[in-house]
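For this view, one protein chain was removed and the others were kept in their places.
For chain A:
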Amino acid sequence: MTARSDLPRSFQEIILRLMTYWGSKGCAVLQPYDMEVGAGTFHPATTLRALGSKPWAAAYVQPSRRPTDGRYGENPNRLQHYYQYQVLIKPSPPDLQDLYLGSLRAIGIDTDLHDIRFVEDDWESPTLGAWGLGWEVWCDGMEVSQFTYFQQVGGHDCRPVSGELTYGLERLAMYVLGIDHVMDMPFNDPDAPIPLKYGDIFRQTEEEYSRHNFDGATTEMLLRHFEDAEAECDRLLAQPSVDPKTGKYIVMAHPAYDQCIKASHLFNLLDARGVISVTERQAYIGRVRALAKKCADAFVTTEAGRSAEDAA
């Protein structure tokens, strides 16, 4: 049995242990992407790097925003801003399940005492034109991670296949630390000179953003920005592949993809503001997906996204 002293004591310690663990397994420990995204999958280190044949191994925390999940900081485990821990390894190694279980042990989950199960759950992102097969991982009946073998991203077959792991950090940490309300969770060491709880850092922002998401944001502006982002994405990708200034082959796949991310988040905000009808919803999702596909189409022509057989 794991000694009590070996258990993490704070939210940040769990993040640090995951960083150390995946770093020790050979992943590049990246930083969050500096844009508003709905999930760690949107980080180009996952979405774009899952394409093409170049090997890849990255792990990172991604702050994620789901405007409709705002509960003014009152719900014990629902937040409009939360953290995901994301691991992407391409090609998926044969021992990925064992590596994953090692990460649970690293954050103090004793797999001899708990019941860990892999329960079918196929993943699909209609906005990214992506899907994969895998499981949700259960620890004593609670979903602690999503485990997916990517089959397609942006409408392109993934060859080789990437293995993707997503941990919902708050929920996982609450479980490990035995906390019932997210706002009560120690963020830093509870014995630190200035101990901070999750609520000390995020209760006020949850309130402010909940009001913003549901009532504050100006919908006309959001709609306009959505159109702008969509147009800019198209415009960037329509530029000639050879940069007239440098004479180099420079496709602006990443800048275009930034616009796709923007459009996706703007759509989420519009959705939270309740101005998108059921029928329109599908149309908006289709528009974001079209952008994601175009970005993927562009990325696979670049150095980082090329397939081995194309290069040959």
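The criterion applied here is as follows: contacts are C-beta pairs under 8 Å (C-beta built on N, C-alpha and C of every residue); 3 or more make two chains touch, one makes a residue touch a chain; residues count from 1.
The working rule: contacts and distances are computed from a predicted model.
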| item | value |
| --- | --- |
| Listed names "Glycine--tRNA ligase beta subunit", "Thioredoxin domain-containing protein", "Phenylacetate-CoA oxygenase subunit PaaC" or "Transport permease protein", with the criterion being the UniProt name of the chain not displayed | "Glycine--tRNA ligase beta subunit" |
| Residue among A:35, A:116 or A:196 touching the omitted chain | A:116 |
| Of A:132, A:168 or A:186, the one touching the omitted chain in the full complex | A:132 |
| Absent-chain contact - pick from A:103, A:125 or A:151 | A:151 |
| Chain A, residues in touch with the chain not shown (by the definition above) | 1, 76-77, 91-94, 97, 111-120, 122, 132-135, 139-142, 149, 151, 158-161, 163, 175, 277-279 |
